[in-house]
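Excluded from the complex is one protein chain; the other protein chains are retained at their positions.
Our next item is chain A:
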Amino acid sequence: MDRYVCTICGYVYDPEQGDPDNGVAAGTKFEDLPDDWECPVCGAAKSEFEKEE
């Protein structure tokens, strides 16, 4: 599963971890995050993320 990096603040979304503080279970692919999911660090929109090289 691909990890995605927030281009605004550098936070890395790791699907293995998910984002449990915001109701996203471990194992959730980035593509499956809801459209209104935001970067838990800086609040950037999902569209501001890029796949980690």
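Assume contacts are C-beta pairs under 8 Å (C-beta built on N, C-alpha and C of every residue); 3 or more make two chains touch, one makes a residue touch a chain; residues count from 1.
Here is the rule we go by: contacts and distances are computed from a predicted model.
Peer 1: From the names "Formate dehydrogenase subunit gamma", "ATP-binding cassette domain-containing protein", "Iron-regulated ABC transporter membrane component SufB" or "FprA family A-type flavoprotein", which one matches the UniProt record for the unseen chain?
Peer 2: "FprA family A-type flavoprotein"
Peer 1: Among A:V12, A:A26 or A:C42, choose the residue that contacts the chain missing from this document, as touch is defined above.
Peer 2: Only one of A:V12, A:A26 or A:C42 touches the chain omitted from view, namely A:C42.
Peer 1: Can you name the residues of chain A that touch the chain not displayed here?
Peer 2: Touch with the absent chain occurs at residues 8-9, 41-44.
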